[in-house]
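Note that one protein chain is taken out, while the other chains of the complex remain in position.
Up next is chain A:
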Amino acid sequence: MQFVISMHINPAVLDALTDEERQALGQGHGEFLEGLKASGELIITQALVDPSQAAVVRVHDGQRVVTDGPFLEAKEYLGGFYLVDVEDRDRALELAAQIPDAAIEGLGVEVRQVLFSDGQLEA
């Protein structure tokens, strides 16, 4: 079964990390990714640009209105995700716990099962 494991990042928390901590975070994701590839559980992972680069699109009376910045003024933003194909929910939770963000106060890792998918898999 397929799950999205998403990272909810807090720019303030990330900014406050020391260089070593930031490096360890990057390395942790690298190792996690290699492990997922080797186990045949990774489908795709994507990391998103900083929330300040987001744009919100609305349509009023057929007219497009674009506002720069994220949809919600929040502390945490979607930073990226891993889409995995695993044996069961427990394995997805086990994997989520291996993501370095899970051990950093103020960052969140969320697990949700996929309900529907379509499109090209060979991204």
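Basically, contacts are C-beta pairs under 8 Å (C-beta built on N, C-alpha and C of every residue); 3 or more make two chains touch, one makes a residue touch a chain; residues count from 1.
Heads up, the rule we're going with is that contacts and distances are computed from a predicted model.
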Inquiry  = For the chain not present in this complex, what protein name does its UniProt entry give, out of "histidine kinase", "Cysteine desulfurase IscS", "ABC transporter permease" or "Sigma factor-like helix-turn-helix DNA-binding protein"?
reply    = "Sigma factor-like helix-turn-helix DNA-binding protein"
Query = Taking the entire complex into account, which one of A:A24, A:I43, A:L78 or A:V111 touches the absent chain?
reply = A:I43
Key: In chain A, positions touching the absent partner   = 1-2, 37-44, 85-87, 113-118, 121-123
